[in-house]
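Right, I'll just put the structure down here and ask away after.
Missing here is one protein chain; the remaining ones are kept as they sit in the complex.
Moving on to chain A:
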Amino acid sequence: MKLAYWMYAGPAHIGTLRVASSFKNVHAIMHAPLGDDYFNVMRSMLERERDFTPVTASIVDRHVLARGSQEKVVENITRKDKEEQPDLILLTPTCTSSILQEDLKNFVDRAALESVSDVILADVNHYRVNELQAADRTLEQIVRFYLEKAKKNASNSIKEKTERPSANILGMFTLGFHNQHDCKEIKRLLNDLGITVNEIIPEGCSVLNLQNLPKAWFNIVPYREIGLMSAIYLEKEYNMPYIATTPMGIVDTAAFIREIAQIITAQMVEEKENIYKTFENYIERQTKYVSQAAWFSRSIDCQNLTGKKAFVFGDATHAASMTKILAREMGIRVVCAGTYCKHDADWFREQVLGFCDEVLISEDHTQVGDIIARLEPAAIFGTQMERHVGKRLDIPCGVISAPIHIQNFPLGYRPFLGYEGTNQISDLVYNSFSLGMEDHLLEIFGGHDTKEVITKALSTDSDLTWAPDGLSELNKIPGFVRGKIKRNTEKYARQQKIHKITVEVMYAAKEAVDA
């Protein structure tokens, strides 16, 4: 047992449901007790979905426990088959059905006999995988199912590639962090490079189109968390190369484009040299003129960010990319980079190697909070949880990764990937740090909130008092570092067994810290 207040990644069935409900005309049936269909609320609320979420529960109640749920599950599947006529019905196990240990596979086989729809059982174990891993698996499972099915029906044209270079985008799905915007941006990028998009899965894709996947020249997996398993499967079975570089930030976007160049030239007979040249030109033009990020890093304002301390935490993809952007594209010092994707810890370590002082792999939000409090960065880039930690510690925070709130599903165009993504990230970073000139002015004029009484503190000890002169001196310190100086001074005072903090004590503390 684990005492837990909060978690970063949800339970396995959420990942499965996210994949299922992203496909067109796929219905998921959860084998779950009443109240477990909370996914529908999240999708309807966060994504502001206009359609009914194609997820229903086959309710596990007392009667089911007594009698077994075969009858009910089969009945629910065949009923949905008639009502909604989906292409695919996906039976989704939950934590409850995991321990009931019923033969769900058997139910599925029985229901499949009576249904027009395809019926499959999502192959995920609640106690072994989390939301992200389950999503990855389910996507692969569905892809595999339909490709194997197509193979059996000999009437396929699978092996033929498209005439012009084309790509599949794997892993765009519902409730993903800015996924819709990212998808649009990648499509635009590919279009600029003269590459057509073959299929995007699972978002908006029909399962009947999955047999077209092998027609593409290669696959793109923008996020580590979902799509990799499918890409690896397609590579193995159909010899399709894939790109797992996330085109986030200027450097990685360029790397991403160069990888594309390599892949397509390998499959081309002519115009190889041409491709390299056009692509390089494209990278240069975009970097210089479309993306403002490179110029921003060079501009005088960004100079003020040099060496400032930042803390990064999130899923593996976003935290790693963000760390690299901050460190190598903006000159910001990342004091700690972390992820909650424990299953991908090795990859993460390798990615951020050399770009941060410390690496943190943890699923425990209190540990993350404690480390932030200890490191006292000037800005945090994390999830909604880190945003709240930041609020409490008075440190600004930019949200870069799920878990997220409704405010992270903006209506406006906000990609994180591609060249427009670099602009968005620059804005986010810049707005998260106190504005450079404002900082400077505050320092000169001693802040604009000198009337504020300082009572807010993290420490609950009250064995210290601040003398009026000490307090007024403290008030002259700009707000964003005031808390830190206060804490340092109090720490010093306690060490020295001083109970009343005067100006002298403050400066003595400052010297002691500097020394």
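Everything below uses one rule, namely that a residue touches a chain if its C-beta (ideal position, glycine included) is under 8 Å from a C-beta of that chain, and two chains touch if they have at least 3 such contacts; residues count from 1.
The rule is short, and it goes like this: contacts and distances are computed from a predicted model.
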| item | value |
| --- | --- |
| Name of the absent chain as recorded in UniProt (options "Light-independent protochlorophyllide reductase subunit N", "1-phosphatidylinositol 4-kinase", "Uridine phosphorylase" or "tRNA (adenine(58)-N(1))-methyltransferase catalytic subunit TRMT61A") | "Light-independent protochlorophyllide reductase subunit N" |
| Listed residues A:Asn25, A:Ser44 or A:Asn475, member touching the removed chain | A:Ser44 |
| Residues in chain A touching the chain absent from view | 1-7, 10-11, 13-14, 32-38, 40-42, 44-45, 48-53, 56-57, 59-62, 65, 76, 83, 94-96, 98-100, 126-128, 130, 385, 388, 405 |
